[in-house]
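Of the protein chains in this complex, one is absent; all others appear in place.
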Amino acid sequence: MRKKAVAAPTVRAEMAGPVRMVEATVFASIRPIIRKEFRQIRRDPRTLVFLLALPGFLLLMFGYALNFDFKHIPLAVCDQDGTQASRDFLARLGTTEYFDILYRLDDPRLVDGLFGRDQAKVAVVVPRGFADDLSSGSGAPIQVLLDGTNSTSAGTAVGYIAAIVQSASLRMTTQVLEGRGFRGLSVPVAAEVRVWYNPELRSALFLIPGLMAFVLMIIVVVSTSFSVVREKERGTMEQILVSPVRPLALIVGKTVPYALISLLSAHLALGLGYLLFRVPIRGSYPLLLLAMGLFLLGGLGQGILISTVTRTQQVAFMIAILTTLLPTFILSGFVFPIRNMPGIIQAFSFFVPARYFLSALRGIMIKGVGIGAFWEQILFLAAFAGLTITVSAVRLRRSSGVEGEGRKRR
Amino acid sequence: MTSSSIEVRALSKRFGAFTAVDAVSFDVRRGDIFGFLGANGAGKSTTIRMLCGLLEPTSGTALVAGHDIRRSPEKVKRSIGYMSQKFSLYEDLTVEENIRFFGGVYNMAAPDLASRLRWVLEMAGLRGREHSLTRNLSQGWKQRLALGCAVLHEPGILFLDEPTGGVDPVSRRAFWDLINRLSEDGVTVFVTTHYLDEAESCNDIRLIHAGRIVGAGSPSALKASTIRNPILEVECGRTVEAMDLLRREPWVRDVSIFGVNLHVGVVEEAEGRRRLAARLEQAGIPLRRIDRIVPSLEDVFLRRIEDSDKEAGR
Partner (left out) sequence: MKAVLAILKKEFIQIRRDPRMLPILFLAPVLQLLLFGFAVNLDVRDIPSVVCDQDRSPQSRAYLDAFFHSGYFTRRFDVGRTEDVDSRIDGGQAVMAVIIPRGFGERLLAGRGATAQIIADGTESQSATIGLNYAAMITSRYAQGLLAETFVRLRGSGLRPVLIEPEVRVFYNPDLKSRNFLVPGVLGMILMVMTMMLSSMGIVREKEAGTMEQLIVTPIRPGQLILGKLLPFLAIGVIDVVLVTSLAAFGFRVPFRGDVLLLGGLCLVFMLTTLGLGLFISTISRNQQQAMFTAVFFMIPMILLSNFVFPIETMPGFFRALTAIIPIKYFFTVIRGIFLKGSGWAELWDEAAAMAVFGAVILALSIVRFKKRLE
């Protein structure tokens, strides 16, 4: 009889019961892991410094150090003609900021030695008869000698010289024509050059987003690649696996603290880039946050995946380094344009999340374009993050089913 | 040479504000099995690590095999063998590879190594398992392999830091048989343990508590000097209550719980038996049995710790 009086509330409670239970288990299993990871990070200040301060520090250092602005290339000249025309011409090379005339040679054969000892990178030889050839109109040859070892700087130098030579002869030709009364004769075709996004062509704008992606990727993967395998080696993993924690909850719990810290770290890098190197954020910040979050999750997922498939910290470390350090540096588009790579290699770069992040980053920060220009990149980042985290969880579930590998080692 | 293989004088080790070992002094005679007895954290491992040259003492000196542990730790290392409480051989090497490795590190000549290798395999009962990965051995076998590696180069002094932790009783017995044999061959064995039954096998013992030595001598001498009054083993109901009760009696020297029984130290045996029975009956606690027993090292140890704590005003 008494039961009947409270029947209604009981039914309601029963209905609420299971729902609350599900919520409780998911939360209950993730939260203690997050808390534990945070505590461990806090007690191990080195990890925190590594995650938080290192990206900013490296950006600070290398933002100043790295650039491709080839200027003041050491130049050797050899004037065999010794006329006013040859002196004028060589002086023109020396007055640009691109070249510094460091050596004036009597004998062009000395160039060999200068190149061998890396004392000059470019040499210009004006042969005897230069002035005569000029006035005869038969074309006055000069010799440009280059140290081609560093093809990039050599290519840039060739470009500079060719442009200077071309404009010099063009100017002289028009002068001759004008001297003969062809007044008002302008240069027939001129190129009007406009540079978008980075009008001063500062390489900082190109390199700093790349540096950010490079450093964040390495640090995030390296710091999490230890997470699971260390617990395996120490035997604490068995303890967690026998508890009712679900693998996915474990992975998520391990990821969240690192994700938050590295997001903070990424903002530190962004702030430094803006303050010190005037690297702007022209596009939408929420989009940037989205790309960054997905990228970091992917990196963390990769780190944890490495950790779940390895047995020892040593091997985990090696795989983490081998899959991040050079691949991110070389295959992300940081310095080497992806369009230059052969198709197969481009296919490999699909597995380098920094590639997508970088092009999204450059798009948002420097170009200020909207999602239309790089939605595929965002999609790839999301897919990578989802894939690595899911595979880690699956791997973990399987290893908890079989005899723990940690036990065999004990 | 003196008759002592180890001479320790006022040896101390501090970690920050914590004093792990506090001015201990003792001598170890050649060929003895010397037991260093104490609870976890009493300073046993710290002492042994200082004597092996693994830790530098904060103050004090010690001579091991005639070499000063501060001035010439490397000479010390040449004359000792050491086995740590944690298994510390290479798990990914086979039995034979481990033995050969340590033979190489100790710079042993090939023929010597070959004969010692056979000896170690024989001694440790590892014949037939030469090519097993160490990882796959049972704990008892690992222990014996570690001992074999520690005595491979025939050291005059052997340091064993809690050698039988985590080993089953049968393996423990086998292990101690090996130690006795080594001692018979003239090896000085310095062993730390918290198993009191193991300590009974030692010729000479030091009890260490909170970094200080609280007792010294052979097991029998220790018992004789510490416990002069008879000890009665009492089997009764409500042991905890009985213990509290008896503690307050003036004729009771001390009471402690051993398993389900009480050990009660009394002034005189017959008198003690009578008063005990009467007191328990008065309290309504059923008494099943009273026996006079020979005191164990455990009794000695607990008494010494109690005395030392009393002295320190704790």
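Every chain is named by a letter (A and B) in the order it is written, and numbering of its residues begins at 1.
Here, a residue touches a chain if its C-beta (ideal position, glycine included) is under 8 Å from a C-beta of that chain, and two chains touch if they have at least 3 such contacts.
Just so we're clear, the structure is a prediction, and the values are computed from it rather than from any experiment.
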Request  = Check the whole complex and report which displayed chains the hidden chain contacts.
outcome  = A, B
Remark   = Full-complex touch with the removed chain, picking from A:101, A:154 or A:268, is A:154
Note = Of A:52, A:105 or A:145, the residue that touches the missing chain is A:145
Remark   = subunit B residues touching the chain left out here are 49, 52-56, 73-74, 77-78, 80, 82, 84, 86-93, 97, 100-108, 133, 149
Ask   = Residues on subunit A that touch the omitted chain in the whole complex?
value = 46-47, 50, 54, 58, 61-62, 64-73, 89, 115-118, 134-156, 158-163, 165-170, 172-177, 180, 185-203, 205-206, 215, 218-219, 222-223, 226, 230, 310-315, 317-322, 325-327, 329-331, 335-337, 339-342, 344-345, 348-349, 359, 362-363, 366-367, 369, 372-374
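The rule is simple: only the chains that are shown with their structure count from here on.
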Distance from subunit B to subunit A - Cα centre to Cα centre, in angstrom = 60
